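Accompanying notes for the structure given below.
Only one protein chain is missing from this complex, and each of the others stays in its spot.
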């Protein structure tokens, strides 16, 4: 099963389990099933609850908020994450605020799903990783799914169990990746924290104490995992990899536990470098871990994502870059 | 002269100096001159170049981009900073990208001015400090004016000398503050870096070596200045205060110089705490300053800004909080 | 919440007068410093809220905007809770969180972002439709709000999916200080009709006329005929918010000559009218006094907007 199938299966399961679930988005009807096919099969199975919409990102997020306010569980697909800026006001000033401003009288069980990321040559308005601009919005939860464990389960929790608005980040390159179960690999061990949106902790099976803590989310967690393996087997550098599912509100205790052992922190993200997710990780680490922290961020260069392959590759971080950075930190 | 007069005078000077300058915004005509009066007198003096607009934040930013592309210098006023989210797509995907995507063939000399901040009981959609969500957008410059030195000059540079898009942050409570010139005070010394958008470095005149580096921008720089004075005179704690004018792209060398002396960093901002400006400051500091950094952030609590006075006061940082935090760090 | 009986002349007058006196008191008290923030008063427009919301049935939803006091009172919201909200008291509608523009109570929702509430309103109507509730949504907005793009995205979807919503466009001829001819091209009704939403339009302050028109539109909406728009041309007598009125005083005077209050008041028996006026004055005085005696909102009441790690 790949991530696409897991997410699609989860949507089917949610709609089967609760008649309150409504799904809105552009071009989501059969036989198309959405630009990335995550909605495949939904409109034929649940015709009354799958609504294909005009090209109106702000409007459909706002409609989702309204539906959520009135007893439904709304799932809105934004075709490309790059278009989420069009809905920024609806997210920041409506979805995220209503519960709090009402004095806890209303809830907004809304999930906004959207694919981010580059690697496919789609160019500057179809390849971005914009979630960094939506981190730290009071009242908004931002989740990023990975290929680990149970991506469909995370989506299901967000839809059925969470009564607050969720921005649910998928990555285009993740869809085709096989889901990696907790027990599957003999090369590494993978632990999951107890929260609804777990933090994963990956170590190389049977390795010496870790020398470095790496943290990454989403598709970058995949690259980090590859880097951790190669660092161990090719360079004898042993790293802990900590992978959050929830980016905002910020909550990353397992990271601090690992840092207490390693004192070295490397963050990896596909969003552009400055004022990104990694900034909060480092800031949080230096505040709570205290002095004697060695830290570094890897991220996309601070520029738009170019369309041409060689250009795009030079802007987005890769496995080699992680290995290089880790080696520099250890040496 | 207060900050409002300085900014208003600067707009007059810009429009006098260049016929290319056009000013757009909601309710900016005489005798109203904009909700905060920054545009006072402009429409009668330059009637053809001051355009009052419909209530269309995305549209007017987009129009400004178009005008800037075609040889004009567009200044767009967004009445409250809270409404900037409506223009997020225009800022991120158009204004900030055009120069780069065109392969450096076009430029976008656009200034978007907007007042942020609380303290006036305007409630959750009229009191926010949202610039944190626009930091780290490749191709966008974010400036925050203070009461120090020459706020009008900063605005003038942004309008007349800068050919890239600028998001220019004002703070509602700053308007009525008197401008503090570089040489005016005998209590502290104020130095300015050489960049077009200077970083200020404030120390208490004749004080012993600094024990702590505080950094803040905008209106919070005023609070920090008061805190630095009281820390010196009431608590014998001597702090450097570093105040950037440019928030993004991030550029804060004087901070590192001060940190080399103090090893202690305290950031102060009015935006909500997590994933704020301070996160980048701490991350940058830990990356470049290296181990042995003690750091802490002060910011608004991670919630919307309430309307009621006592509630609002409890959410936004104040001078007492800065003093408390500084004392804790030193003890 | 109870359904108001089919309104009689007295009730219509009383509701308008409650708004009028409340708002007058708000404006006149502002300088005394008892309020936080700012306000946008509804004086002059009372016939809109009262005439329209007299069509409301149990459970119907009202979506309002920055100028929400009149809508809220006509909806049946507590005058005391509204006064307390403006004064930042713990007993305010949202306990002092939202203030004047962000009033949420039962099925009433207001917000200070112009136009931002309109897709929410359409979403709520869609939710009620698919849940077969027979509830309808009343969505108020001003002429200036037609500047916001998301309004059109919402009109399109409301029409496409035939949701039960009545858009109430109050054209008070100004967006803040900007006269409608400087901010709006073409005719207001066309903005709705371009999305196949039928429009009823009136230039009147007669609450009975407005009520009759609204009743017809609301009935169509309730019958499942899809969205309708009501374009009401009106005028506000007070400033946009607290201060600055840049309008021509003569123009204001001209519109004051067609004041909705005396128009309706004159229809009442003079004794009855006097009694209503006394009752309303007492109600307002008591609401403000009680609010002022209430404790200020306590910072300890503030909750986190989200569970961090659920």
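Every chain is named by a letter (A, B and C) in the order it is written, and numbering of its residues begins at 1.
By definition in this document, a residue touches a chain if its C-beta (ideal position, glycine included) is under 8 Å from a C-beta of that chain, and two chains touch if they have at least 3 such contacts.
Remember, predicted model here, so these are calculated numbers, not experimental data.
In the complete complex, the hidden chain is touched by one of B:38, B:61, B:116 or B:221, namely B:61. When you scan A:120, A:235, A:261 or A:292 for touch with the missing chain, the hit is A:120. Screening A:23, A:83 or A:238 for touch with the missing chain picks out A:83. In the full complex, subunit B makes contact with the omitted chain through residues 22, 48-49, 51, 53-54, 56, 58-72, 74, 89-90, 93-94, 96-106, 138-141, 162, 164, 195-197, 246, 249, 251.
Summarising the interface, subunit C meets the missing chain with residues 146-153, 155-156, 159-160, 182-187, 190-191, 193-197. The set of subunit A residues touching the chain not shown comprises 26-27, 29, 31-32, 35, 52-59, 82-83, 86, 120-126, 301-304, 306-315.
Keep this in mind: only the chains that are shown with their structure count from here on.
The mean-CA centres of subunit A and subunit C are about 41 angstrom from one another, to the nearest whole unit. The residues of subunit A that reach two or more other chains are 89, 93, 97, 100-101, 138-139, 249-250, listed in rising order.
In subunit C, the residues that touch at least two other chains are 95, 97-98, 102, 111, 113, 149, 303, 305.
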